[in-house]
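Heads up, one of the protein chains got dropped from this complex, but the rest are sitting where they should.
The first chain written gets the first letter, and so on, giving A, B, C, D and E; residue counts start at 1 in each chain.
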Amino acid sequence: MDLVTFGEAMVRLTPPSSQRIEQARSFDAYVGGGELNVAVAAARLGVSSRWVSRLPENALGRMIANRAREQGVDVSVEWTTGDRAGVYYAELGAAPRASSVLYDRAASSISRIAPGTVDWASAFSGARWFHVSGITPALSASAAKVTAESLVAAKKAGLTVSYDLNYRSKLWSAKEARAIQEPLMQHVDVLITTEEDTRVVFGIAESKNAYEHLDAESYDEVARTLQKRFALQAVAVTLRENPLVLVNSWSAIVAAEGEIHRAPRYEVEVVDRIGAGDAFSGGLIVSRLENRGWHDTVRFATATSALKHSIPGDFCLVTRREVDQLLGGASLRVSR
Amino acid sequence: MDLVTFGEAMVRLTPPSSQRIEQARSFDAYVGGGELNVAVAAARLGVSSRWVSRLPENALGRMIANRAREQGVDVSVEWTTGDRAGVYYAELGAAPRASSVLYDRAASSISRIAPGTVDWASAFSGARWFHVSGITPALSASAAKVTAESLVAAKKAGLTVSYDLNYRSKLWSAKEARAIQEPLMQHVDVLITTEEDTRVVFGIAESKNAYEHLDAESYDEVARTLQKRFALQAVAVTLRENPLVLVNSWSAIVAAEGEIHRAPRYEVEVVDRIGAGDAFSGGLIVSRLENRGWHDTVRFATATSALKHSIPGDFCLVTRREVDQLLGGASLRVSR
Amino acid sequence: MDLVTFGEAMVRLTPPSSQRIEQARSFDAYVGGGELNVAVAAARLGVSSRWVSRLPENALGRMIANRAREQGVDVSVEWTTGDRAGVYYAELGAAPRASSVLYDRAASSISRIAPGTVDWASAFSGARWFHVSGITPALSASAAKVTAESLVAAKKAGLTVSYDLNYRSKLWSAKEARAIQEPLMQHVDVLITTEEDTRVVFGIAESKNAYEHLDAESYDEVARTLQKRFALQAVAVTLRENPLVLVNSWSAIVAAEGEIHRAPRYEVEVVDRIGAGDAFSGGLIVSRLENRGWHDTVRFATATSALKHSIPGDFCLVTRREVDQLLGGASLRVSR
Amino acid sequence: MDLVTFGEAMVRLTPPSSQRIEQARSFDAYVGGGELNVAVAAARLGVSSRWVSRLPENALGRMIANRAREQGVDVSVEWTTGDRAGVYYAELGAAPRASSVLYDRAASSISRIAPGTVDWASAFSGARWFHVSGITPALSASAAKVTAESLVAAKKAGLTVSYDLNYRSKLWSAKEARAIQEPLMQHVDVLITTEEDTRVVFGIAESKNAYEHLDAESYDEVARTLQKRFALQAVAVTLRENPLVLVNSWSAIVAAEGEIHRAPRYEVEVVDRIGAGDAFSGGLIVSRLENRGWHDTVRFATATSALKHSIPGDFCLVTRREVDQLLGGASLRVSR
Amino acid sequence: MDLVTFGEAMVRLTPPSSQRIEQARSFDAYVGGGELNVAVAAARLGVSSRWVSRLPENALGRMIANRAREQGVDVSVEWTTGDRAGVYYAELGAAPRASSVLYDRAASSISRIAPGTVDWASAFSGARWFHVSGITPALSASAAKVTAESLVAAKKAGLTVSYDLNYRSKLWSAKEARAIQEPLMQHVDVLITTEEDTRVVFGIAESKNAYEHLDAESYDEVARTLQKRFALQAVAVTLRENPLVLVNSWSAIVAAEGEIHRAPRYEVEVVDRIGAGDAFSGGLIVSRLENRGWHDTVRFATATSALKHSIPGDFCLVTRREVDQLLGGASLRVSR
Partner (left out) sequence: MDLVTFGEAMVRLTPPSSQRIEQARSFDAYVGGGELNVAVAAARLGVSSRWVSRLPENALGRMIANRAREQGVDVSVEWTTGDRAGVYYAELGAAPRASSVLYDRAASSISRIAPGTVDWASAFSGARWFHVSGITPALSASAAKVTAESLVAAKKAGLTVSYDLNYRSKLWSAKEARAIQEPLMQHVDVLITTEEDTRVVFGIAESKNAYEHLDAESYDEVARTLQKRFALQAVAVTLRENPLVLVNSWSAIVAAEGEIHRAPRYEVEVVDRIGAGDAFSGGLIVSRLENRGWHDTVRFATATSALKHSIPGDFCLVTRREVDQLLGGASLRVSR
């Protein structure tokens, strides 16, 4: 395994045809979760990946593990009895109604993980990169402890560590998020975040007010500040403009090696934007594991995640060839 | 009950996935009708509402009543035997094909309503507001008579009366619409309409030609002319620009108390625009029943109805909190 | 309100087309729960009913309340924040695989109900009958206490009390079920149960071994023993034979007034048997509230619940006329 | 064209997955109607057929005509404006709930057909057989007159005439059915009916009471009595036993040439029995037009219609080869 | 028959709801193929049309023929045994992912067509126009030979011949396409193409680089060059701008009679753009068969095909009235 990720994956229930949860008479069932999504993106792009988690031994737990395996991810799960699987309901919006998520993940199997129960040495055996996001420590106090353990173990094992800030206001407050995560940053090599999460969690904001019309350059400062404060190898900031719900623009920058590396901006027609940030992380990791520089990496990760917006579900079900074609300037004509 | 409405509700059949009626192998089934839609919007926003109608005692009639109850509306229906339920087929378009409605409502139960059969005193007991639209008198000569009865009774009972002009060219001619409705205006306090319906039915148009690019100010004149001609307390005009079918802009003005009150303009991604006007009426009524001024009212009603465009079916399935958040400037990011 | 019931209702998710939960890519969404199902059956048959419960103020909580209202049930719910709605996954089987239920109802809103918080006097105002089942006390210790409260209050208010034993081995052990429920029996007038639940919970079994081919007469003894032990007005025992999953036979007996009253046996083609027992309770209550004797009552309740087997979802969506026609010997030809 | 039929076809709406109409959130859309079903069956089996009818020029009218053409039927339709298409809702049952039909066909286009408006000479040009059923005269007084016209014209043109009694209690009373149809019998060569319809409409019943367990022989008398009373070339009686809704047995007899010809009995698993009788008529007509005797004809028609029970929708979508294989004793193993 | 077309039609399988093929658990089934699509468009617009093809006698072959008949096309098919029906999987994209087609049409029935086996004299009997596209000769060497036969026969029979270049890179190389098709051009009266196909196949490109923002005038040169090189009566070039996948602009020009005739540009919201070019051809042919000039023809064909973009499936399921209304400047309001 080149890549190891650690976190929760849930059954995701989404009403079909833009319906609201409340009116739904059926739900489409997907599986998703930040760190699993990253493992899936990496596996699809050709990097072997393992996902470490904890699931109940019931039909929903098996559904989650099976769909991870379906995409080629190595599933390293502690199976439990008496617990429940996390579930979330995702309602897709249309302007002026934003998409929204209703979490039903309290008391899920992974939230009850106990410190010292994961054999990290074994989980990391042969691996080169470890990825976790700010969702995992938000799940419970014990999950936060195990996250800290995992980061220490990863560094000890010589892995590169990436961390997606991924602030979830429905799981914890900004204050808690900061208190728990600032100490974790010392173990992190690459931080992936958005302008908004950085501002809310770490209180770092660009000096010019660039709200209405996103200007990539104004985020340089945010990225550089983060990089310095936490002595990070690199900081990636994804940039989204959403004047509408179903058409966004999407780009990213990386601050690394004293430079700002910029990706082009993509106009994306949004089928499902959940998981786009994770696809970005997956693309970034794959590119770095293939020894490409940050200029190419930010472009590769942005193209990968731009494609994700067109795919239903959390997973970035692309092929390597599709990403390469987009980078090469593919047209939007029907391919036939 | 604070609000009473009177009119037809139908089973609505819509082909899924933008299909045309002719090619459909299945239809999604909703329930809708102008005045029921208003009662639903009001109930969802916290105002108790009653819907007065007439339905056949069969599976379709029960479906209609049940879905009204589902949204918390008090159903005051005369159940009949031997009649049919109105049905309409709604085909959702995409530019350059407009959405279209095929009515199959002739000889429906409510079209056979007889003057003198509704106990309006009882229906209005405890109520403060009555709403009806121009669809009800268009259903049949007897329905037009009962509409007139209802307006007289409402004024007698001291209710505020709102009337949505709602011209339906598939039900009657503009000439008939004018002949029947002009005499009704004397009982109306608040008229809700569009520029187009006003022009077609009452022959009132703005003096400048503002067709191509809707200019809210140019409608001021229309609203003021109507207000004067029929000595109305207020006239609300909803404003829609539809250069495309699936993305519109939406706003409204109210002429009242010697002023024009304007709502902001919303870019709306159209999942289903049927019922947006009714959601506007519902929002307007709720706001007035809560004793807010016209400035706040036009903003509240417009925000409510802007949200409606994102919801499948005729009903405005929002929460009060969602309307308040939109008025407060909610972003289009995923809420999570 | 003639009838009041108290208990949990959940969102029910069922894979379509006989799929297994694990393989489902979509779930059909219903709402159900023993005591709500009883209230629905009664409302459909013409008896006004109220359902007392506790729900979270979110999209799932609203879905549950709305679907209860849809069927005409008066919803008396305490709305909470921070809780979750109970959910259950129901997988429909085919011989030799039984249908199965996966509960995800731990920590649901109603399980956290606190003794003393329901105003029973108000809930019972004007009512004549109270119904609860053995599921409610199984939800949590506090729910068990509130169940006891409710029974005391109901008797104090002069209501007839029915209790469906409804043993759920996935919620508690037989031993717990017995310890908690035996003291409750003193408040019960009519106990509704099955031979199996009686044996497991109260250790009462028929003396002859009638397992393989159900013989209604052999259950007389069970019913009479229960009636005597708990000094009940009546004991109803539903009788099911299921040599297959999709075709069962269904009947019932009532021991009351010194006699055994028997219903005919129906061959039922099982579309969805969940809720059949509740439909039986609903039919029984309606019949008694209409002052019919036990002979007619067991026949009416059995016919109602036989029809339930043909209807998807927990609710018994029949009309009074359909039950009467079945009692009158309706044929199985297409009605046209 | 070898065969001409005359009658109404409707859009048929059926809730999926055994749902009840009242609870449906979608309907599957089929097209069907007795005489069109017969034309379809004949066309599928290799006999050219034409269907004469009247339809509104709208999306539903076109849907009906298109689906007839899809099966190879020549559509000879008078297109009208301002009328509606007939619709019916078919709810599929499961024991003890019978399937049921809710007609919404009043005032349909064909019910307004005027005597003298069909050019029967042209419609029958080159044809050898004419078929109509007792549904057409039940639609309206004018439809009854045109039915009479059609029969006279058919005999004049030298066609063999078959008539399916097809009594529909939701369209007219038995008394009306008899009064209108007895005079039509003089033009009929082959009458197709069931024991029940014969008894209800013509008051002819078997002398022994063979209700509970259908005994084909007991229907001989019914068939013979009919044959004599109306001087018919042949009388076909289809025989159905339905102890359950989803498993029936199905057979038929023909009284002709002084003999009773019997088909074998088929156990049928009922996917959709609507249209089975029409498939029988289609098979009978095809067999006779191919000059086979009544012994072979009753077997061919019964096999064709036994297969129909397994096919969703009104149409008998079989191939000639499948009917021949069933007659030849095909097994129920998977064909692979 | 006024129009005859010749080519393959396939079963088309498309994942619902913008899913990718790889993740689909169901496929929507349509029927389509360039030349059949043209015949369907013509039939819908009122011109009688016949489609000549070759299909296997199995369920898929029948599905294809039936859906052609459904739209009123006369089906002149050689039925074969032992062959397969062509199938294609169409995946609908969203920016930046283009829609894509996976062909599974190798060794289909029509690809095995033998020269000399079609009775063209009979196929063309009474016809006035023949249409074929560059897909047919791309299917196989023998299909290319039969295409050449058909063109010779059509000219001999005095038909006007139209040819849609329709280059498919997944079927053959540009070099092969040119070698096979250049000799065919001598039989062609009207060539229909795009700028891109012309450039790729015939090496003819506009001199100014008009890529980014399509400028209709820059294509004049392409059209004129083609017209001269192959001595064509007319050359039609369809013009598409696709900055996004789901919103395009669409127009066309025709070079004929020494002039360039231009259609207006339509903003189209893309439900399904497959078949738009075929709808253009169908509209063009209908307009010419109705003896209208090229100015009107390019407008009619463009309006027809603009509407096609809003309709799921390959077929242009419009009515004549809808095309006329669009040409007349129909609004995008809901028609009701």
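The criterion applied here is as follows: contacts are C-beta pairs under 8 Å (C-beta built on N, C-alpha and C of every residue); 3 or more make two chains touch, one makes a residue touch a chain.
Remember, it's a predicted structure, so these values are computed and weren't measured experimentally.
Chemist: Of D:A114, D:A179 or D:A330, which sits in contact with the chain we cannot see?
Modeler: Result: among the candidates, D:A330 touches the missing chain.
Chemist: Tell me which of C:S48, C:S99 or C:S142 is the one touching the absent chain.
Modeler: C:S99
Chemist: Using the touch rule from the top, list residues of chain A that touch the missing partner.
Modeler: With respect to the unshown chain, the touching residues of chain A are 66-67, 69-72.
Chemist: Touching the hidden chain in the full complex, which residues of chain C are there? Just list them.
Modeler: Residues of chain C in touch with the missing chain: 17-20, 22-23, 93-101, 103, 168-170, 196, 240, 242-246, 273-274.
Chemist: In the full complex, which bits of chain E touch the chain not displayed? Write them out.
Modeler: Here the touching residues of chain E are 13, 16, 20-29, 58-60, 62-63, 66, 84-85, 87, 89, 91, 102, 104, 106-107.
Rule of thumb we're sticking to: only the chains that are shown with their structure count from here on.
Chemist: Count the touching C-beta pairs: is B-E or D-E ahead?
Modeler: If we tally the contacting C-beta pairs, B-E comes out ahead.
Chemist: With chain centres taken as the means of their Cα atoms, state the distance from chain B to chain D in Å.
Modeler: 45
Chemist: Could you tell me which residues belong to chain D and also touch two or more other chains?
Modeler: In chain D, residues 20, 22-23, 25, 66 touch at least two other chains, as defined above.
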